[in-house]
Every structure is written in structure tokens, then in C-alpha cells.
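Heads up, the thing below is written out as C-alpha cells.
This view holds just a subset of the chains, kept in their places.
Here the chain labels run A, B, C and D in written order, and each chain numbers its own residues starting at 1.
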Amino acid sequence: MFDYNFHWRPVLKSLPDLIQAGFVTLEIASLAMFLGVVIGLCLALMRMNMKGPLKWFAVTWIEIARNTPALFQLFFFGFGLGAFGINLSPFTIILTGLSFNCAGYLAENFRGGFQAIPVMQINSARCLGMNSWQAYTRIVIPQVLRIVYYPITNQMVWAVLMSSLGMLVGFKELSGETQFFASKTFRVFEYFAVAAVIYYVIVKIVLGASRLLAMRLFRY
Amino acid sequence: MQEPISFFTGFNPNDLWFLGEAALKTLWISILSITIGSVMGCVFGWVLHESKSVAGIILAPILDVFRSVPLLIQLVLFYNFAPMVGLDLNPFLSGVVILTFYTASLVTNVARGGIESVETSMRRASRSLGLTYWQDLYHVVLPIGGRTVFPAWIGVVLGVMKDSALVSVLGYVELLKASQILITRTQEPLLILSIAGAFYFALSYPISLYASKFEKRWAK
Amino acid sequence: DTLDDVADRGTLRCGVVLDFPPIGYRDANNEPAGFDVDYCHDLAKSLEVDVKIMPLTWSERLPVIATGRADVVFGGTSDSLARARTVGFSIPYAIYYSQGVVNSKSNITSIDDIRGKRVAAALGTLPEQEWLKIAAKWGEENLYQSYQSENEVFLAVAQGKADIGLTTNTAIKPITQQYANLEAGPRMPWVADYTSIVGKRQDVTWLNYLNLFVTHQVRSGRYQELWGKYVGSDAPDLRIPGVMY
Amino acid sequence: MIQIRDLHKHFGDLHVLKGINLDVSKGEVLSIIGSSGSGKSTLLYCINGLEAIQQGTVHINGTDVHAKSTDINKLRQKLGMVFQQWNSFPHLTTLENVALAPRIVKGKSKEEALELAAKQLKHVGLGDKLKNYPVSLSGGQQQRLAIARALAMEPEYMLFDEATSALDPEKVGEVLDTMRLLAEEGMTMICVTHEMGFAREVSDRVAYFHEGIMEEIGPPQQIFEDAQSEHTRKFLMNVR
């Protein structure tokens, strides 16, 4: 049955490099998430409160991000934009692609969060004499963040997993690095198995950290 | 000595047919893995709900791995692993196997959520009418819980359909791979990516629209 | 062994790389075509079996043999000793030189002009490995980009993502015809690329058969015929003077 | 006849029922009152086997509810139950809601079941809502639907677990009226309730539960005007 000899030695030798690449993965995912949260919040507010072109801009962004494959979006930012003479480095391609995608998904989460806050909460705040800015920043947004916290965590996990597409646009995060080593030594299975373990660990760390953070942030 | 033949030819209507065929392949691989995966996921979800201790200890972590390792890595790993144990799987079958398990791992959570969304008092009510356990599950839990999590399930379906684009790394000529091939040959990235994107959008958007309508209708 | 397996199965599973015009590419009907593809057909004909063409990426060529998914791979595979630890090679069946294809704006005419420029190659190819040695010497590894396929390399150079793409002399002509802004660049300083047919390492009888096949292709004039058809000049001599292979 | 002997129920460490002895005879209407958490609902669940018990026995017409050999699904057909939360099946019309169990549990034909269902719905005053889905019913109507659904199994006993306490004050009356109707028709009923008026007027006996013990049981006027236990008097004072 096992007509295949495993060679683990080269993999172990390049383990430090792979772990290093794991940090690159974490870094790109965090960066994309940060941009995604900021843009997603704006898109959600635009979709809910604006009319005309701004609203349609937000709707278009959100729907394209949610209804086409992430890999497609990456290709678009890679070779698609290249046709316009806009050339992004692999790092920028993966960052814009991931942020674009995350922003679309997060925008919908935010929208759901805003809609889940009873109108009475705003009314209560207004009745105390707060103006609408105060009511939004002090009462609504903190509660929305609480509601979307777990969706954001999930999205962060997604961002980590999706960053593996970097390998297909020539960016050397964990998958790209793994593929590079694998192509040198042809030990594809061994290398990708180790990469899988590292991804698993990263995901668990992300989830653990978010749980710890939640415990500090939300005491209610 | 002959003239070298021309290797690059422009976009022709034939290529639309080529893309269309590839879109059908995307659809086919998605339908196959979503169907099998959903059935498996429902069974797993039920197992996890019913026996929180025994099966959960084995099943839950295994399913968790499918959710914590990038699909891309899973595909490459499995594609390279299968022949080692004597399975001669082509890219299509490898893709189906991994996408199926991936779907199942996602649907498991959905299904468990569905079962748990049916309040105990509802289940007690049906049992108190004399319905057996299985009658209760089939006539009460399935329709009521199923409806609650239907939008979540649609989310999984759309996700898997989009993620099926990753099977292209195994060389399966689905929609995205086909467009890559055409880009290579015709050097018209923008046109071809737009067509592929439109295909995906046309597949995904109406379904997601329907799901959110459905959700609104039952939100009452 | 593989020879019996293939005869038994009645199909030859033949891996080729289709990102490598004119050696392997897709024609206007999006069907596989090229020098390597014809070689697959020839090999199958010699075995009197059907052929199944398996399109591969550069980096898949060896795993596909190591894990037994394909019987044989044509695909411009250089017979490096490192690779020979994983898979088996026949005698060389074609010889290529590495050459750059440059963006006309990049002003690269010699190897030294490449300093400080962005270099692209396909992942897992010989040019990539050789270039990375030079880049390491120059301390310019960060300027190197790797792509999933040669075609993406050309596209990248044409779109200006990279200044020079490393490829094979055979590809230069069709590429420069296709892209107005691409030109032939300098020859790469490493030795010629002797490419062999890849088979399972342990399977000596199969490798013997492949050696015989290569010899017969040359003897019958088929080698020259196909080379002339796809590349368009005299086929290079496969023998290295003074060495018995 | 329902016979409960020395019934004990634990939830983990929590001792919820501490030795209940109670007989309910045919045709009797028993109301159970007591403050929240005193174990009233749990008692009902133990009677129809929705909760397992740790000690004691419950017999219905001589059959031991908690015996292994008992076909509990069959036994439950004798016991209709209505809960506090409205549990109408939202995916079925009122008619289908009521017809479901007769069809799949009792194996009646579709026509028979629908006819029976229509009859029971008319009985509880929902004759004009046969095709409605539960969402379009008010809370009171949903509870009456739940009663009709239970009645369609032709039970010998009806158990009510605070059937009116999740309703708007305006809707309580219609449900109590339906329960009153059943009582007048001679149905044997155990009603856990917070409606003291109902308990007083309709019941044959009233039982007061306190922390898992049945502290007092007797005819309404005895409980309401001449309660023996300190707890009962205090409880009744607070309620009204």
C-alpha cells in the first residue's frame, strides 16, 4: 500500500523558515482585517444611511465581494488591473484582495449588528439629552462591536485561511513558502502536511487570543 | 522547414462555449460535494447534539481540522496523499472528496444549531402528543429547525461553490482554471475575468437574494 | 512494473506542461498541443496503447511521478542530480538554453544589466533555481518573483510587473511575436538545460524502455521533424562529446 | 386514575421534588399553585415521563409510567399537555397542527384526522381559523390551538402548565373559558396555574407546592380562606 517513502528531514531543516512564513501569514491577515473592519464599517453605514451613488458603490462592493470567489478577486487585482497598467506587487495584490473581500463580508455583519440594536436604545439616549453623535458613539457602536465580535473573529480565521491564496499570486506567505520549498525538493506531501499543522496552530492561537480579549472587553 | 505555428490566438466565440462548459463543471462539482456533504453534515450534527461526550470527542476535533486548515492546503495534501494509499484519484474526484468533507464540517455546525434552535418546550409538546423520538425529529425538528438555519445553510452552499474554484490548483478545468487558460492563450485578462466573474455572480447572487428574502419572511 | 502496468491498463498517463509554448501549449480549440504532446502520442503508439494527457504545472512534474499518478512526464525537466534523488531520468530527449525575455523599456542587454531589476520565473523551474544562486550572490533575492506558470511570467513582464522573465530559448520567438513590447534578452550564464523524460526512480526497466524510445525518435528522424515543426531550426545534438550516456 | 407515590426528582445536585404523594381520580380538576421554582412543572413532566425520576412511582390507570416495559408513547396519548410557551408547529396550518399526531401516532387516515381536527378546533372556538398559520394567531388563540391539538388525541387526562401566564392580560380570559368548558365536560385535569380566580372557581382541589414539597392540599375554600401552612398564607397574600 505505502509505495512511498517519507522524507521528513528536509522539512524539519526548513521548519524555521516555515514558521517565519507563518508570521507573515498572520501579519497579512491582521493587516487585511484591520483595513476590512474600517472599510466594512464605512460600507455598512453608507449602505444604510446614504442614497444615490454612494449607496450603490457600497452595495456593488459588498455584493461582488460576497458573490465571487476570493481567488477570482485576487486574479482581478493581479492580472486584471495589470491590463490597465496598474501593477501591484504580490504583497499589495494579496492585501487589497483580502481587504476587499473581508470588507464586503464584514459590512454585512455590521449592518446586522446595527439593525439588532433596538431603536429604543437610541431613543433612551436621546431622551437623556445626548445628541445623535453621542448616542451613536457611546451607546450604539459599543453594542454593535459586541454583537459583531464573534463574526469578526470568524472573519479573522477566514483571513488567515484565505491568505493561503497568496501562493497562487506569487506571494511568499506560509503557503507560498511551502510551495517554494516543495518545488525545490519535490516533497510536496511532507511540506504541505507541516504547513497544515502550522495553519491549525495559527487558527487556534487566533481563536484563543480573541477569547481572552473578549473576556477582558465584555464583562456583561 | 515550415513556418512556426501561431501559439496565441485571440478570443473567439468558441471560447465562450469553453467557459460555459467549465461553468457547468464548477456547478457539477459543487452540487455533488454539497449534496453529499450536507447529508453527512446533518448526520454529524445530530451525533454531536445527541452524544455530547462519546462521539463528540472523536468527531468534533476531526471536523475542526477541516475548518482550521486552508482548503488549498487540504486539496494539495489529499491529492498527493491518495495515490500513496493506492487510490488513483483524478483531480475531479480528489476535489469532490475534500469539498465534501469540508462542506460536511461546515454543515455539521449548521445542523446542530438547527436542532438546538427548536426549543425544548416545542419538543416536549410533540413528545407529549405521543410522537416517538424519530417522529418528533422528522415531523417537528426537521421542518422547524431546518427553516431557522436555512439561510445559514445557503451561506455554506454559496461558500463551497465559490471555494470550488480552488480545485483548479489540482488542474481540474473548472470556471476559474478555464479562464486562466484562456487568459494565457488570448492575453485578454480583463475581458475573460469579467466574463468569469459574471458567471459566478449570476450563480451566487440570485440564491443569496432568495435566502435573505426567505429569512425576512420567516423573521416575523 | 510500469511497463506491464501500462500495457495492462491500455492507457499511458502522460504528464506534460502546457504553459511552455511551443513545447507544450493549448491550441485555438483549447486542446493540448506541442512538441511534448506529440512525444506522448509517439510513446503511446510505440507501446500500442491509448494516451491520457495530464496537464501539469511546473511544480507538479515530480510529485506526480513520485506518488504514481502519472507513468511518465515530458515537460522540459532538467536532469539535475537533486531531482534524481526523487525520480528517475531517461537520457536527454531535448536540449534548451535559458534566456531572458525583457520589457523593451527595461534596457537590459547583458547579465550585469539585471542588477537592481525585477526578475520573474516560473516556480520550480531550473532557471528559478539557478537564478536564485546568482541573486543570493548579489543580495537581490527580494527582487525575484515566482509565478505559477511561464505564461504568467510573460504576462507579468508585458504588464510591467517584472523587468525580465527567465525562460527557454525555444519560447522567445513566439513570445516576442505575441507581445509588441517584449524583446529577446540575454542568454543565461548557466549550462545548457538537458531535459529528460521522467519515470519512477525504482523502475529501471521502464527507464530503459524510455532510453530506447529517445534513441529511436532520433534515428527515425521524428526528433528533427517535430523540432522543425515547433521550434523551426536544426534540432540540437543530444550527444555530449566525450561522454557516453 | 393517576397515583403518585413518594416521588423524588433530582437535577444533578438539585433536589427538586422531595417525596410527592398524590392521587387524582377520574373527573377531578386539581389546581397546583406555588411560587416559581417550587417544582410544579417538573411534577407534570414526571407524570407523563418527559423527565426521568430517581425514586418512587407514577401510575396511570395502573400502568407504571417509568417502568422500562411501558410503551411511553402509547401511554402519553392518554395524557394531553399544554405548556406555558405556545408550541404550535409554525410550519403547519392550525388544521394540520391538530391533525398531525392523530395521523402519524394513531395511524388515522388523512380524512379522518382532518375531520377530527376540524371538530376539535371548533370546540375551542377556532372554527374559522382552520387554514391559518400560527403566526397569524394571537397568543390566546395559539393556546387554544394547543388545547385542541391535545384533545385530538382523545386523552383521558389533561395537564396544563401555566397555560395562560405568557399571555396578554386581555387574552387570558378566552383560554380560561376553554379550560372551564373542558372541566364542565368532565375532563380530568391537573392545572398548574397562577390564576387564583380560576383555581378557586373551577377546581375540586387545590395543592400548594413549596420547595419541592406539597405542603397543603384541599378544597379551594379551605386553601384560600383557611390555609394551615404559614407559607401558603404568605404566598396567597402576595399574589393578591
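Keep in mind that, in the parts below, a contact is a pair of C-beta atoms (placed from the backbone, for glycine too) under 8 Å apart; a residue touches a chain by one contact, two chains touch by 3 or more.
Keep in mind it's a predicted model, so treat the numbers as computed, not measured.
Chemist: Let me make sure I understand: only one instance per chain type is drawn. What is the full copy number of each type in the complex?
Modeler: Whole-complex stoichiometry in this structure file: A x1, B x1, C x1, D x2.
Keep in mind that, in the parts below, only the chains that are shown with their structure count from here on.
Chemist: Hopping along touching chains only, can you work out the least number of steps from subunit A to subunit D?
Modeler: When the steps are counted carefully, the minimum from subunit A to subunit D is 2.
Chemist: Could you tell me which chain's Cα centre is nearest to the average position of every protein Cα atom shown?
Modeler: Most central by this criterion: B.
Chemist: Based on the averaged CA atom positions, which chain is farthest from subunit A?
Modeler: D
Chemist: Could you quickly compare A-B and B-D and let me know which has more C-beta contacts?
Modeler: A-B
Chemist: Could you please state the distance in Å, as a whole number, between where the Cα atoms of subunit C are centred and where those of subunit D are centred?
Modeler: From the centre of subunit C to the centre of subunit D is 81 Å.
Chemist: Report the inter-centroid distance (CA atoms only) between subunit A and subunit C in whole Å.
Modeler: Result: the chain centres lie 38 Å from each other.
Chemist: Going by the touch rule set out above, which residues of subunit C reach two or more other chains?
Modeler: 63, 67-68, 152, 155
Chemist: For the protein chains shown, what form does their contact graph take: line, ring, star, complete or other?
Modeler: Other.
Chemist: According to the definition already given, which pairs of chains are in contact?
Modeler: Final set of chain pairs in contact is A-B, A-C, B-C, B-D.
Chemist: If you look only at subunit C, which of its residues touch subunit B in the complex?
Modeler: For subunit C paired with subunit B, touching residues are 19, 21-22, 25-30, 54-57, 60, 63, 67-69, 149, 151-152, 155, 158, 173-174, 177-179, 228-233.
Chemist: Across the complex, what residues on subunit B touch subunit D?
Modeler: Those in contact with subunit D are residues 119, 121-122, 124-132, 135, 139-140, 143-144, 147, 220.
Chemist: Within the complex, which stretch of subunit A touches subunit C?
Modeler: 3-4, 79, 82-83, 85, 87, 89-90, 168, 170, 179-180, 182-189
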